[in-house]
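Shown next, in structure tokens, is the structure this report addresses.
Note that one protein chain is taken out, while the other chains of the complex remain in position.
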Amino acid sequence: MKDFRYVGKPITRIDGREKVSGAAIYTDDIDFGPNLLYAEIVSSPLPHARILSIDTAAAEQVEGVVKVFTGRDFPFKFGLYMKDRYIFAQDKVRFVGEQVAAVVARSQQIAKEAAALVKVEYEELPAVLDQMTAVCDECTLVHPELGDYPHVPWFFPKPGTNIAHWRKTRRGDLEQGFAEADHILEENYEVPRYAHCAIETHVAIGKFDHSGRLTVWSSSQSPHTQRHLFAEALAPMGLTHKDIRVIAPHVGGGFGGKAGVTMEIIPAALATKLRGYAVKLRWTREQEFVNTYQRLGVVAKIKLGVKKDGTITALDHKIYWDAGAYVEYGANVVNAVGLSAIGPYRIPNLSIDSICIYTNLPPGGAYRGFGYSEMLFGLESHMTTIAKQIGMDEIEFRRKNAILEGDKTAYGAAMNPNGLIEAIDKVVEAIDWHKDYQNTDPRKAIGKGFAIFWKAPAMPPNASSSAFLKFNEDASINLIISGMDIGQGYQTVMAQIAAEILGVNPAKIRVETPDTDRNPYEWQTVASHITWGSGNAVKRAAIDAREQILDLVERVHHLSRDSLYLEDEAVKCHTQPSFNLPLKSFVVDGIPTEDGSYRGGPINGRGMFMPEFSSATGDPETSQGGHPNVHYTVGAGALILEIDRDTGKMKVLKAAEAIDAGKAINPDLVKGQITGGLLQGLATILYEDMRYDEKGRLLNANFTDYKIPTSLEVPEEIIPIIVEVPQPDGPFGARGIGEHTMLPAAPMIANAVEDALGIRIRSMPITAEKVILTLLQKGKQDA
Amino acid sequence: MSGGFEYYQPRQLSEVLSLLERYQDKARILAGGTDLAVYIKEGIEHPEAVIDIKRCAGLKGLDVSEQGVYIGAQTTFSELVAHPAVRMDYALLWDCAHSVASVGIRNRATLVGNICSAVPSLDAAPALLCHDAVVHTVSASGSRDICIHDWFRAPRQTARQADELVLGVSFPKPAVRFSGIYLKLGRYRGEDLAQAGLGILYTQQREYRLAFCAVGPIPTRARRIEQLIKGKTIDAELLSQARALVAEEVSPITDIRSSREYRLHICEVMLQRGIQAVLERYDGKPIHAATVLGG
Partner (left out) sequence: MAKLTLYVNKELRSVEVEPRETLLDVLRDKLGLKTPKCGCDRGDCGACAVLIDGKSVRSCLVFAIECEGQQITTLEGISGDKLTDLQEAFIELNSFQCGFCTPGVIITATELLEHNPHPSREEIQEALSGNLCRCTGYTPIIEAILAHTTKEGK
């Protein structure tokens, strides 16, 4: 493989100094002066109710309160893939925590006290708090008007039910496939909801100035999409995109939770009725838990048929999603998995039903992995189980059935080049899988767990990225793009791509957080697609700049274009080694000629990337045809787990994870995603445990009782492995990996628990408590 | 305005006491504030006055001597953890102090504050109960010494009168050689409130003192089990009998942190492993309390 100067190197991040010095500005750090107003939300205490009345009189009387707003002020709908959501609840509330009114005041304290004085009268309605109840006949409808909601053409809602979308994927002959099987396994798996727990909560400030211009500062993964949704939602107020500007400062963690639009629309809307003021809304940690996106809950029914030689013949995979009260984003999670729930396997006869079900719980939405973690928990648990049942080594089973380049995906497209086999082999080697991990302590049991994974970006077919690039007088570069560095290192990776093309060190390339007025369009920083999408746009912008430079030098210095190249901030020539024209001498000023006139001028590059082969139009009944996913990223993982037999407490002794990055633009950052993602994945299976009561209230909406890992939870050893089978249409062969690193964690643990203790637990989380209670229960049954 | 209070920073004990006499149960003493700040911010408590005793002169601090241990009202958990004699000679106390939250909390939170907040899961209790500590209070009308076994009345309720300040808590140094350990059930190794806690003190006379926390409305000594195993050699049969008594000694509940069944089970495991660990410590073997339960 070609060795590059900057690409493929583990360089230090270009945002390091800013973040480590404390200079980095996050949304709540911005000062807006004495005219900043503060909003406090009045939220629903009930999961499902009609709003009979809202009495704001007492709240309005409080000194320092500027105004009190309710749904009547903003009867507008919005939504990314489906318009089912409101800025404030209208006639009904649909989950505990839903915003019903807002008090805007001169201080947060005043707003909070006044909000407590707002009196809302409710008429309680029956609530549906789980998807299996919500999907049955004669059930309370969360959205009786579902039939009227505009949505993207690839969603299939069932009006008159709580089914907001039903993705069906069918290929081959399922009945025949099961008939050919020598062994069939049918099991159900349950995965609850999870919270992102970014350390920075959602926060946004809206300002509507006297010229009628709305600016929103928000902690966001998606400034352009936010602007678009604001424009759509606020169109009835006469606003269009031209009038709306979104500025996205540094983000203190996203994980999908800051994609799309959730609470940000509130201060945006409030501002439009408070001309001249800035209005801030910042979620408390409790609000962050209950009123932002949550990861959807899953009940999965898997029926798998295999031959005795391990060949998979058929898969029937039904997934019922608890998608919450509004599914404008969550329905696409359901869709994405509905197209991919075969996992990274070659399966000739398949049926997938992925059903998005409304419930009276917080809205489900994008969460790192976009449904694949939930799906793979069941599927990879199932694969290990069936391999053992037919007496086959589970690694061999996976190798045998692994999807290869050219094999058909679930919807009939050809699988992209991928290093799945290589990933499996490297993990097996790194973890020393075949070693007999016996231990000397009789109190502990040791188990091994393995899983493979895949994921494709779930995006509309026209998700695009753009880039502007400009040089400064010192040959430094400003890369003007709208992807968000949410921690993954995006800014650095883009700088490395531009650096490689232009011969300028990444340390001299500035990539900063975007402003939708200045920075060209980027769909969203989600889906693990921006290394690929934005990377392609940046590469094109850099090439555009390079072409301008080389054209200019050829024109002025009469050197053949083909002989020129860029290196060390200069234009050099293969055929004339002495030629060295520093970029800084002309990238702004132009090249002076003998007669005193100049040629060229400021070099500004432009690039754009939008896939033109992606299409969401498959057959609604089978999903065949179309090309909804641009490509898949694959990987494998294994871990060695120690379990205390008496307490159930688990410790990951060693974990290895391999991911096929195509080309790791910055290997250190890929490793960072493996370490961080793996721990986040382990947290979902070992510690995080959302508890709702029978009235749909989240009981542990804080870090005291929703446990995310501390530094003491780090596995003893994590071995990150980068596989590189190039993505043909990726920049330098790169494809995305950010979400994927979480995916194998849960099934690895489930498989390791079974290996260690002989118990198969099919629901998450698998806490120490659950292990012991399962063992005790089994003990009673065996007795 | 609600949530507002008068803040006092008295420099003399007499000021503290006269403020308490004046405000009675409408005042709260502020030392570390790690509990009180949360209660006030979340509207659980609405004191009219907050009396910050951190600058009060003349309050005795942490004293570890041949007489025993005195923990003053201003003594933070960090001070306890950092004190070499506590670490070396009072392992049970040290374990309890060290298990509280994290450094940033321990630098402020006081042991006296912990026993005044008196949440059922409080980590300080097992050490104090096993050492038969005494709580020293004072008010404008006099002072009291209250046995720790009479201190805890109900969840978040103690024997403290509204006008009393707790000056400190003390216990004597055991006359014989001893070892101790505190085992705490959390959901992981990081910061957590105890879902079950067991402190064990073992003396040269083969006497065991056992105190549970977080598995009943108040922390208590497990006297039945103490009686059973006193003076005896610990063998599998005895441990089995002891474990069988656990259900009589504790009354755990099911809440969002843990279930009754698991808590009960862990109490039995803690008893068995705790006894083993405390015997090993007695023999000089280094045992890290945080790893006894695995994970």
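Order as written gives the chain letters A and B; numbering starts at 1 within each chain.
Just so it is clear, a residue touches a chain if its C-beta (ideal position, glycine included) is under 8 Å from a C-beta of that chain, and two chains touch if they have at least 3 such contacts.
Predicted model, so just to flag it, every value in this text is computed and none were measured.
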Displayed partners of the chain not shown (whole complex): A, B
Residue of B:K60, B:R87 or B:R108 touching the missing chain in the full complex: B:R108
Touch criterion as defined above, residue of A:T12, A:N462 or A:Q576 at the omitted chain: A:T12
Chain A residues that touch the omitted chain in the full complex: 12-13, 15-26, 28-29, 31, 196-201, 250-255, 282, 284-285, 485-489, 668-669, 672, 675-680, 702-704, 708-712, 714, 718
Contacts of chain B with the absent chain, listed as residue ranges: 3-7, 9, 30, 33-34, 37-38, 40-41, 50, 52, 54, 78, 101-105, 107-108, 189-191
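Note that in this section only the chains that are shown with their structure count from here on.
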Geometric centre distance via CA averages, chain B-chain A, whole Å: 44
Of chain A, residues touching chain B in the complex: 109, 113, 443-444, 642-644, 646-647, 649-651, 686-687, 691, 699-700, 704-705, 707, 709-713, 767-769, 772-773, 776
Touch list for chain B against partner chain A, complex: 1-3, 185, 187-193, 256-259, 261-262, 265-266, 269, 273, 293-295
